[in-house]
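A protein chain is absent from this complex, but the other protein chains hold their places.
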Amino acid sequence: MRVGVIGASGYTGVELIRLLCRHPGVTLSVVTSRQYAGRPVASIFPILKGQTGLKFENPALDELFGMADFFFTAVPHQTAMGIVPKLLAAQKKVVDLSADFRIRDAAVYEEWYQTHTAREYLAEAVYGLPEIYRTKISKARLIANPGCYPTSVILALAPLLRSRMIDPESIIVDSKSGASGAGRSATVGTLFCEVTEGFKAYKVAEHRHTPEMEQEISLLSGRQVRISFTPHLLPISRGILSTIYAGLTRELGHKEVSDLYCQAYAKESFVRLYDEGELPATQFVRGSNYCDIGFKIDKRTNRIIILSAIDNIGKGAAGQAIQNMNLVAGLEEDMGLGIVPLFP
Amino acid sequence: MRVGVIGASGYTGVELIRLLCRHPGVTLSVVTSRQYAGRPVASIFPILKGQTGLKFENPALDELFGMADFFFTAVPHQTAMGIVPKLLAAQKKVVDLSADFRIRDAAVYEEWYQTHTAREYLAEAVYGLPEIYRTKISKARLIANPGCYPTSVILALAPLLRSRMIDPESIIVDSKSGASGAGRSATVGTLFCEVTEGFKAYKVAEHRHTPEMEQEISLLSGRQVRISFTPHLLPISRGILSTIYAGLTRELGHKEVSDLYCQAYAKESFVRLYDEGELPATQFVRGSNYCDIGFKIDKRTNRIIILSAIDNIGKGAAGQAIQNMNLVAGLEEDMGLGIVPLFP
Amino acid sequence: MRVGVIGASGYTGVELIRLLCRHPGVTLSVVTSRQYAGRPVASIFPILKGQTGLKFENPALDELFGMADFFFTAVPHQTAMGIVPKLLAAQKKVVDLSADFRIRDAAVYEEWYQTHTAREYLAEAVYGLPEIYRTKISKARLIANPGCYPTSVILALAPLLRSRMIDPESIIVDSKSGASGAGRSATVGTLFCEVTEGFKAYKVAEHRHTPEMEQEISLLSGRQVRISFTPHLLPISRGILSTIYAGLTRELGHKEVSDLYCQAYAKESFVRLYDEGELPATQFVRGSNYCDIGFKIDKRTNRIIILSAIDNIGKGAAGQAIQNMNLVAGLEEDMGLGIVPLFP
Partner (left out) sequence: MRVGVIGASGYTGVELIRLLCRHPGVTLSVVTSRQYAGRPVASIFPILKGQTGLKFENPALDELFGMADFFFTAVPHQTAMGIVPKLLAAQKKVVDLSADFRIRDAAVYEEWYQTHTAREYLAEAVYGLPEIYRTKISKARLIANPGCYPTSVILALAPLLRSRMIDPESIIVDSKSGASGAGRSATVGTLFCEVTEGFKAYKVAEHRHTPEMEQEISLLSGRQVRISFTPHLLPISRGILSTIYAGLTRELGHKEVSDLYCQAYAKESFVRLYDEGELPATQFVRGSNYCDIGFKIDKRTNRIIILSAIDNIGKGAAGQAIQNMNLVAGLEEDMGLGIVPLFP
């Protein structure tokens, strides 16, 4: 199977290339970039020297159709909704890494983003969280790859919500992300000197991943839920740690909750559960497709505090996209993703 | 006035020296360290070359009494309770930077720390948060310098609690601290390679600053309160950002809350309030004695999210200690503390 | 004396403001920025909240003349040569932080930069390294503030060159600078993710500070000298460490060389000499106007290796500019510059 990456010059794009150029089940046949068209990928991203001879291209869409069978669209939201329908019309399968097909309710999408011009695909698109929608994904032709923050949060909450162990209205999500989440565009706010030795919150109570989390949390809870969500910018490249607070609906011990998580995730390749007393950290998942989950029950306040760590470019973007591709293509789900995290 | 620093070889100690060696109202006359006794301070901390000719000393306590009029004790908890009573007995005034005299209720202290052997001083000790206890501090001879996390949290919450705008039982504190908060002892966990490019929570729902915050929050609320508190380790040297969540007791607009903060802090030298749309960050207070506060009202969930930033070694330790000393000594409260933060 | 900063929105500009807003001998009366005109300085740089009520302005040049008596021009090279002559014509004194007036030989300037349109001022401009040109500076009306790398290198070499202890043709300068040296413009190359956890050389053997160093080294040596110079980009905000290699002209012991340095710099406020076995580091000068110098004699190869550390924004730019202003204005040379470095 030939695969292509549309919009491959950002951090997610180069991670897709990094993973796909060694993927044993597919051939990376085309990577596009307007900015770098004609230049060898390895000259822009020297990590890829000796790994790929591909050049960035900027073909017309029609031409592009013939260059691969399966596409990743790693373009900004709003751009994606222009491209994806054409790819589908050309009988291609697509994992879209933008936000355009994640929100099922077009009105909600339009409240947080802008006008949606491809609403007719929203019902068909499958939210690409394999641990929750595996079967649907394997039959889909359009996968909406989840946002980085929602991935870390929904995986952490799903077993608790399904079992009604927590009050969904009490959920508070305090997330911290590395700077790669802000992309590779040149902006003053993400310059080294602005980020290093610093830490700040941004888009407090108004980040666009909020409705995406609320959608999935509501589905898992069986009722409409609103949550509080605060993202922060960490002075690291890669990694998200979400600290999630929720009120317990009854007194629970560590073992009871732990058993629930094991039941949900013991067979999963990419969810790792931490024992009592252990806590996940971004540096333990760096470069990998893992989502690491640990928790603590605070008997004093009858709350549970869940810690969930992912690599925002890995499980939070490119890794999960390839996991979805594997499912769609009928390959082993973990093919090409067996990377041990890098530490230190 | 001659001042001495007992236990001056840690990060708080060197910050005290950095500030005191240029303080126009006092003379730094003695700094102690068992480990470095006899060595010039500037040979251990080259930032102080050309600033001070002092050597670390390790005098017997009796000898020490004659060497200064006012003391900072920057030693671990439990050690402090052995030294402070002797200093007081020798008619010295003391700002103690340990936890030993912060908790008024010895039983609570003993639940979170260990046996208290100087309980008789707990009633006398004044909690050294000048913005709240200024008058008491100015008359005290023993100041319990607040913990770094509690400083950032209590200043952020005080106006809201006093005005009953928030439900104290709903308070969730998610704090992030730079690595200097862990001290200058050699441990694997604070090695560069373990901390950089990483982020983790620690002591979730069991950090010792919890009872200290609960004590002050309870006093401000007029009732016993328990909170959730999660500290995290940031890959930066200096700085704490606390993200604080609380349920509003009624619908409130930004202006109403903003006015309340202004009323509380407009005259304070070291509290800076952020306008709507602005958010504090650790890099904006680095090296200073400021506490920067901003907030956002989330109408969707009827919660307020408050962001509070300090330099954990500055307002969170040494800076605040000197602010307290100034008050006790009848000096201008901001003397020697007029440092503009360092950015970038 | 009213002072103005032209081009105040970069890292050097904000450092000038940081230092000038607390300078006891002058009043900062105007700061210009095209980009931020009309906005309070403290809203762009929150470190300055509570320190200054100034707004960025963008006055016409004629209008600007009336707003201050002394100017710092912190604009790019080529821009400076358009502004400085007009300021001088208006009877203002100027410290220019660009490269435009550093090179005495216009032909050399034009070889490394571009056409010079204000050549007639080159003879008059004084190279603003106070430790070498103090007397001239105090009588000048136009000071060419040295480049950051040259400052660290020339101070380190001057005593050795004057005494003919080293062979100037053998000089190799390997310098490493923090990212603030690249300025505050948004470029992909200085994004956090591109710089952190990385290290690279750039402009090897072709950096524009080369002729500036060669000019001063040649003057100190009494003959034309060419050197090798390699700059590198460090994943830190502030600081330059230059490692300088030179062949000794005869066998020398540490003490002999050390005495020479003491003789040259013992009375200097801003040069700190390190004892045998000690080595300077960027973290020991952060935020200050110090240049720290240490060295090692390698008897095995008969070379000397000199280490020289400055804060590139401090002694390498804004700090030195104020030191120059103090000299020109007849103020104490160290006025407003008595900042203890920040560590950690």
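Labels A, B and C are assigned to the chains in the order they are written; within every chain, residues are numbered from 1.
Methods note: a contact is a pair of C-beta atoms (placed from the backbone, for glycine too) under 8 Å apart; a residue touches a chain by one contact, two chains touch by 3 or more.
Note that this is a predicted model, so its numbers are computed, not measured.
Taking every chain of the complex into account, the absent chain touches A, B, C. For the chain missing from the display, the contacting residue among B:T27, B:T187, B:Q224 or B:Q263 is B:T187, taking the whole complex into account. Although one chain is not drawn, the whole complex shows that of A:C21, A:A106 or A:A329 it is A:C21 that touches it. Taking the complete complex into account, B:T196 is the one of B:S29, B:T79, B:T196 or B:N302 that touches the chain left out. Residue A:L48 is the one among A:L48, A:A140, A:V173 or A:V257 that touches the chain not shown.
Of the candidate positions C:P46, C:G239 or C:G336, contact with the unshown chain belongs to C:G239. Of the residues in chain A, those that touch the hidden partner chain are 11, 14, 18, 21-22, 43, 45-51, 180, 196-197, 237-238, 269, 272, 274-275, 278, 280-281, 283-288, 290, 292, 313, 338, 340-344.
Mapped onto chain B, contacts with the missing chain fall at residues 11, 178-180, 184-188, 190-197, 235-237. Residue positions on chain C in contact with the hidden chain: 172, 174, 176, 193-194, 196-202, 204-205, 226-228, 230, 232, 234-239, 241, 243, 245, 279-283, 286, 296-298, 300-301, 303, 305, 307, 344, in rising order.
Quick note on the criterion: only the chains that are shown with their structure count from here on.
In terms of which chains touch, the assembly is arranged so that all chains touch all other chains.
Annotation: the chain A:chain B pair of sequence copies touches via predominantly the same residues, more than half of the used numbers being shared. Distance between chain centres (mean CA atoms), chain A to chain C: 45 Å. Centroid to centroid, with C-alpha atoms defining each point, chain A and chain B lie 38 Å apart. Shared contact sites, meaning residues of chain A that touch two or more other chains, fall at 193-194, 196-197, 235-237.
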